[in-house]
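As you look at this complex, bear in mind that one protein chain is not there, while each of the others sits in place.
== subunit A ==
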Amino acid sequence: DTRDAAQARVRSAPAPVTDVATLCVCDLLVAQCDVNCCCDPDCTAEDFSLFTSCSVPVVMGDSQLCSQKAAVYSLDVDANPPERIFKLIDQVNPSIFCIHATNYKQALYLKSPEIPTPENFDQLLDKFGGPTFSTEPDSWDLDTDAQNPPDANETSRYEYGAPVQTEDAFLRLPSPVVSSWCSDANPAGFLVNQATKCIRSVSVEKCDSIQALSMLFYINSSILAVPKSSQMVNITVQSITVQSVNGMRTLLSSSDVLRLPMAVGDLCINAVLGVNYHITHTDTGEIIEAAAAFVLGAISKEALSIEQSFEISFTQENTEPVPLSGNPGYVVGLPVRAGFQPQGYPSFPSAFLFAALALSSNKHSQLTILHSTSTQDCLAAQGARAPVLFGYNMISGCKLRITAAMKCQPLAQTLLDVLKGQSFPEYVASFGNSQAQDVLDWVPITQLHISEQMISHTLQSSCQIPVSLGIEVKWTKYGSLVNPQARIVNVTATITSTTLKQLPSGRERIIPITSSVVFTDISLPAEPSYKAWPTIDIKLPFDFFYPFV
């Protein structure tokens, strides 16, 4: 009964106060006088005498009403001590659109909310529990029905970034999280090509019991072809490369035999040092093939940890993807695409619209620059090249030790190979996505030779050796001002040669060899372009001058 009464009290909210004489907005402290609050009933006359002004001068209902009562509070500062004046007046709204009467009681006051009870809780939850009433911005999903169709679609295909599912969990790509130690909980995302390197702690004694060192760990669970389905795709072993202790890698001819790690003497052989997954998918988001290429190696007894590297790449079936460097303009940081003109075709620009340029899909025909090595010896580091990345000016070099015994001509040829690489391309793609068929989208590389000749030796037949290669790539901003695309306009490769003086025998000289790439922006300032002025096309009708013509 007391409980029922208490419950009854809780069920209804307190009744709203509508009498302006008793309503006080600034009365915040209970049983205490609020400062400068002239309507506070807790204040005495002495408190009023200390006030400076009234924070709430008038308490009134809706000002749209034609006539209403208003309580006006003010301080009479002339009296001594200052006293509060309270007046109840009739406020008149002179507008012709004032509300004379209303038959809708809730119009002028805020609606009292329904107190939830066990009876109306479900109905209130339906009405107000939706995402539009939620205070978390993340759950604001205006279309609540849309939460269900993506679930339905999830069963039919993978979407970009969705974790690749296997029969027990996800396809794992171990990667460093926070620190460099391998974490096995990183799922591979569909169509997300990743390459990670991480460190795993090992010990030779527990060689065959550490799961992550065994090939089986990476291929034993089969991949689901589509999410939440029962169609499985087994991971096949594409190739096995064995790395010896001194770093030499050998590709095994047969990759069907599963090699598990085992401890042999002081070493643990067949430990997985790297896995390269290749996943083939259809254009509807279904995985049809999965292959893994392993690099196995040996761990010595002293090693406490090894570095493992993992890579995953996705290829669409029946395609050979060519990585684009931009679409259409070059993206800073992506390699500059280059190619050759196949043999037997007439030279550019005469009439050959059908010749195809060999695309730089293999690394050997990319535009590359000499890659500086730690030994800095030009002759020892042949073959180390780095791709030229768009927008990145690079300079690299090496030191050439010349002895008296070296012959000029072979040395010059070797240096030219060192500077230019094995296959220096002839054309560079103008746009990041230039196709091989569009010959006009390819810019020929202009080759210049500059020889620095010392004046005193002009008459002697001298030996010219190239000492520096400078590639200057001129590019421009192409297209609209708000979204300019980078376009390569001109590529010039300048070889600077210098005279090699014949050395007295036994002496040797060290010459620095440099190669550099410079990107220059030659874009013109943007021009405004306007639509053509409309032309007025007036023609007289042909029989305008009828009687006279």
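The rule is short, and it goes like this: a contact is a pair of C-beta atoms (placed from the backbone, for glycine too) under 8 Å apart; a residue touches a chain by one contact, two chains touch by 3 or more; residues count from 1.
Here is the rule we use: contacts and distances are computed from a predicted model.
A.B. asks: Name the omitted chain as UniProt records it, choosing among "Exocyst subunit Exo70 family protein", "Serine/threonine-protein phosphatase with EF-hands", "TMM80 protein" or "3-methyl-2-oxobutanoate dehydrogenase (2-methylpropanoyl-transferring)".
C.D. replies: UniProt lists the chain left out of the view as "TMM80 protein".
A.B. asks: Which one touches the absent chain: A:H100, A:K407, A:R507 or A:K531?
C.D. replies: Within the whole complex, the residue contacting the unshown chain is A:H100.
A.B. asks: Considering the entire assembly, which residues of subunit A contact the chain that has been omitted?
C.D. replies: So the residues of subunit A touching the missing chain come out as 64, 66, 95-104, 106-107.
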